[in-house]
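A single protein chain has been omitted from the complex, and every remaining protein chain is retained in its original position.
Which chain is which? They are A, B, C and D, in the order written, and residues in each are numbered from 1.
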Amino acid sequence: MDYLTQQLINGLSIGATYALIALGYTMVYGVLRLINFAHGEVYMMGAVVAYWIAIGIAPWGWPVWGALAVIFGGAMGACAVLGFAIEFFAYRPLRNKPRLVVLITAIGVSLLLQNLAQTRYVFGPTPEAFPAVIEAKTVVRWTMGGPDNVVTVSNLDLLSLGLSLGLMGVLAWVVLRTRQGLALRAVSYRFDTSSLMGINTNRTISFTFMLGSALAAVAGVVDAIRYDVRPLMGLMPGLKAFVAAVLGGIGSIPGAFVGGLVIGLIETLVKGYLSSAYSDAVAFVVLIVILLVRPSGILGRYEAEKL
Amino acid sequence: KDKGQRGSSSEILIGEFASMTGATATFGQSSHEGLMLAVEQVNEKGGVLGKKVKVISEDNRSDANEAVTAVQKLISRDRVVAVIGEVASKRSLAGGGVCQQYKIPMLSPASTNPTVTQVGDYIFRICFTDDFQGGVCAKFAEKRGWKKVAIFTDVANDYSKGLTAGFKDGYQGTIVADESFREGDNDFKAQLTKIKATGPDAVFLPGYYTDVVKVVKQARQLELNVPFFGGDGWDSPTTLAAGAVMDGCFYTDHYSPDDPRPAVREFIAAYQKKYARTPDAMAILGYDAGMVMMDAIKRAGKSEPAAIRDALAATKGFPGASGTITIDEKRNARKPAFVLELKGGKTHIADTIEPG
Amino acid sequence: MKDDGSRSRGWSVPAWGVNCALVVLVAGMWPLDWVLVEQMDEYYLRVLILVGLNVILATSLNLINGITGQFSLGHAGFMAIGAYATGSLMKYFSPTGAGAEAALLALLIVGGLVAAVAGLLVGIPTLRLRGDYLAIATLGFGEIIYTLIVTTDRIGPFEIGSSSGLHAIPIRTSFFWAYAGAIVCVASIWRLSYSAKGLAFRAVREDEIAAAAMGIDTTYYKVLAFVIGAFFAGVAGGLYATYDGNLAPESFRFTKSIELVVMVVLGGSGSITGVVVAAAVLTYLPEQLRFFAEWRMVIYSLALILMMLLRPEGLLGGRELLRWRRVAAATTVGGDAVQSGR
Amino acid sequence: MALLEISNLTVQFGGLRALSGFDFELDEGQLHGLIGPNGAGKTTAFNVATGVYQPTMGDVRLAGESVVGARPFEINRLGIARTFQNTRLFSGLTVLENVLVGFNQSVTHGFWGTILRTPHHQREDRMHEHEAMRLLERFGLANRSEELAQNLPYGDQRRLEIARALATRPRILLLDEPAAGMNPQEKIALMDLIRFIRDEFSIGIWLIEHDMKLVMAICERITVLDHGETIAVGTAAEVQADPKVIEAYLGEPVG
Partner (left out) sequence: MLLSVNNLEVSYGAIAALQGVSVSIDRGEIVALIGANGAGKTTLLRTISGLLKAKGGSVLWEGKKELRGLAAHEVVGLGISHVPEGRQIFPHLSARENLMLGGYQERSNGVLRERMERVFGLFPVLAERSEQRGGTLSGGEQQMLAIGRAMMGRPRLLLLDEPSLGLAPLVVRKIFQIIREINAEGTTIFLVEQNAHMALTVAHRGYVLQTGRVMLTDTASELLEHSDVKKAYLGG
């Protein structure tokens, strides 16, 4: 019992960051129908910027909450700008071109950021531990059954879960309840018709990128604190978040959240009960099976084409 | 098959292939930096055989296929007389094939898989082999009286798998859990939770420093409070910087940063001066690979591949920064292993084990 | 010219003539191989051979991705299967002497067939999945293959080598084999896609519903594209295994698949000659950039972005060399025609 | 027994009954119109007949054989071809290629034939191309055969869609609003074309159209749907005079 509980907590905790990254994927996908391959690298840059800020403010000895606010705020701001720039320079000029073409520039941007980050001038190839702004602490500790059967939940687990749940809520509210969100949903159907409604489509798309990138930054900071910062850290989480977004039903905000958690849980449970060597493979098998049963993902709407 | 003259009149050309980008860039860049430091030092003192040494370095993006291309270029375009590389055994095997084919001596700084030097008589290494180091770890575990050990291997990594195999061969106690992860993984709690459930006395973690600290940190969060121990892959400023979390953990190494030998002290000082960083294991091995290679060229008396090969094979008692290096008949380095204990971000020697 | 389209399209060149020319071309690779080995720098020869292998890979992916419009991100998986099948068998049998070349041919075909079977399995999800969902499923397939290789030490008597890779495979592939393979692959796919029968592939890409209404069994063609594409990818993998003699599982991960997708798109999805040119350019470019040392990959990715920004319709502008008619590039990823009006 | 027989067809989308108890018959050489308000279920009837949708109830028989459950391509091979309300050309293929796709199922050689380009294969390809060009000439599209379909003007696209459908050699052709977006003059040309097709190919044509002049002028019989129910069947004159039809669809008598 304690074992399963602990594994579920582990799974939710990882799943929460996948969910955060997946939310950004889904947003961008929603408006542009573009798999933003550079999204994982934006997440990485979020971690890198957070690292710089944390190093920078370390001598001042700020209180934890102040430091966290500056780190999160700074990383989100920087990534929002980065997201804007990527969209502006690499995607916007290709707005009316086939999606596959944009996909390739997205891959190009992703490679560019990875390789830039690997040079010593930007970050360097070596993983760096995050400065001790906030230490992992056990905040919940249950003993189940016996004194050795301990289940622990750390402050970082709670942070990642809380942030992703909260941000999903905010996002859902923005998209479903605000004027900007309505514009976003309109643009996701067609650019030209949306602009006939008086919507500035470019601005709406930029807004989406900035929002999605800021979310990726949040995930980046959480993982930087929990694990470390490294130039290729965006690769696997980026991929898994993409899988999560599709699994949940790409374009769907709650779908991204659920997808992220599901991927995190599958991965953890396979490692915990079968073999860690197969965890990614099993996660993908489950993914393919789910997709075969629900071709538009768990919460995705199947839009039958009307003839 | 080899067309044209090799070696230039004014310089001695040595080729290097390394993972300067890609998944294991951190190792490639470290060993590259060590090598460059060695060459710089030798050139400052007038070079070798009256000529300056020039290293031509090629990136292989951490990919075996590209490693072959890079070595092919070094040998047939740049016409180097010797090759240094790679860190990863897979890529050393791939590149070594080309070196052997052209009879160009290759010296690997850090490829520990036994098969690497079996490619042919032109392939050498200056590091431990996996079976040796795994055996050292097993001996050490027994000395400590650890009856139940859990193993946590990086299955995407030859080095890690090699150490695990060596450990299993040598260890007499019970292996209570045999778990694995893959390089690039960030979260190990699932496996650690599983390991914890088996109640081990210690955990054998033959990984690289890029993962080790994260694993131990997460273990402590899960209240898995037994010692972790591993191989020279742990050696890095990162591991030391983690501080108290790593207290009570052990790893085997070629040297200790507190080693008073002048070769060690001088290397660390020079490295820090040049790169403003503390060297890690790969930097030391890269440095030593360069030094051993240049020493062999000097002893060969001419910059011809076959002569250099023979001189390399004859290396004996070379005072490297990573220990005293002797190349044996299988073209592997023999050097003693230290077992270091971590405490408060420092190491001290817990044991010394001679090659058997 | 215009009003007699049928004759201006070059179809009236007698088939036997072209077939003979092809045979001569393939045979011509044999002496050329000989000359190149004598005359050419081995490094450039290697790059040339890698170009040949990537041509096979990119062209075969083009059939799936560019011509049939099924967005696959798992092509390296097929290559891996072929490489390991051929490589492992080659190592096991280690054919020598006079029969060695024949054995190579046989084992290459075996590798291709094993990959084709995998193509059949992967083709089946395509019956239900479209666009990005299919992309994800194929990507998952690639990762599953990778995991299986990494965790398998041997299958019966045949060595796989798990994460350490498979080494000491007898080296047999030369320029001749690589280019014979490339010629056969390009010619077959060219004929498939520019024949009456093969028009069905492009009809499926353009509009599945309309294609079905024209009596085209879209399922069959989609799966067929996967099977044929996987076959050639498997052959390329086999060639690769017997060229380098070493296989490392990481070489076949999704980075490789993506590299191939980039070739297809940069070539102008659908244009076969364009993809051939792109495969050559993108294989050669990183080698040419070695001069930039640590900035090499940074420059490479910038070059990639710039090429797409400057020539979004692909290197040859979506046309074929040797064929003046425009072949429209795929405008959408499989089954997404609704959005193309954006 | 008629060539196409639809009996008691019912199609339900969630809570919406798009067609209920629809009966219909069509024979070779007949031209039958289907009209009704927007959303009456006309296109739905086509979609069921071509296998795009599965009926909730009822049967569709072609030459006595039920085609319910058959996939769209199978139904096409059995002899039903169609056009779409919103044209669905292969926009990236040329005009000629669009028609050649229609000939695909008549191709007898297999893949080895294609790859080896046997003489048989080459002959056959050339023959199909010739036939396709002839078809395009009939439709006045021969001079645009090398253009991409997406670059054709709308009216030409509609005609090309019909030509493409005919290339599959159907026994029954379903046309979904072929005249939409055409001007009166083009509509007259279209009427001639439709009559010509029926006579030349002697096939049955089933036509959905909102342009009453066209429907009344060329259809021998007309079925009127409203909310999925058949409210009238008869000749143009009968239907026009039907008060139910006037109320639901026509408004006041067309004059």
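One rule holds for everything that comes next: a contact is a pair of C-beta atoms (placed from the backbone, for glycine too) under 8 Å apart; a residue touches a chain by one contact, two chains touch by 3 or more.
Just so it is clear, the model here is predicted, and its values are computed rather than measured.
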For the chain not depicted, the shown chains it touches: A, D
Residue in contact with the excluded chain [from A:W142, A:W173, A:Y189 or A:Y273]: A:Y189
Candidate in contact with the missing chain, chosen from D:G69, D:P119, D:G140 or D:G181: D:G181
Absent-chain interface as seen on chain D, which is shown: 35-39, 85-86, 151, 153-156, 177, 180-188, 210, 212-213, 248-251, 254
Residue numbers in chain A that touch the chain omitted from display: 179, 182-183, 185-186, 189-190, 192-201, 301, 303, 306
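Convention: only the chains that are shown with their structure count from here on.
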Contact-richer chain pair (by C-beta pairs counted) among A-B and C-D: C-D
Chain B and chain C: spacing of chain centres that average the CA atoms, whole Å: 37
Rounded Å distance between chain A and chain D, as computed from the means of their C-alpha atoms: 48
Shared interface positions of chain C, touching two or more other chains: 150-151, 209, 294, 297, 329-331
Junction residues of chain D - those touching two or more other chains: 52, 84, 88
Interfacial residue positions of chain C with respect to chain B in the complex: 41-43, 46-47, 50, 150-151, 162-165, 167, 240, 244-248, 250-251, 287, 290, 293-294, 296-297
Of chain C, residues touching chain A in the complex: 71, 125, 128-130, 132-133, 135-137, 139-141, 143-144, 147-148, 150-151, 209, 254, 258, 261-262, 265-266, 269, 294-295, 297-298, 300-302, 304-305, 308-309, 312-313, 329-333, 336, 338-339, 341-342
Residues of chain A defined as touching chain B within the complex: 3, 6-7, 10-11, 13-14, 115, 118, 120, 124-129, 136, 138, 148, 150, 152, 154, 223, 226-228, 230-233, 235-237, 267-269, 271-272, 275-277, 279-280
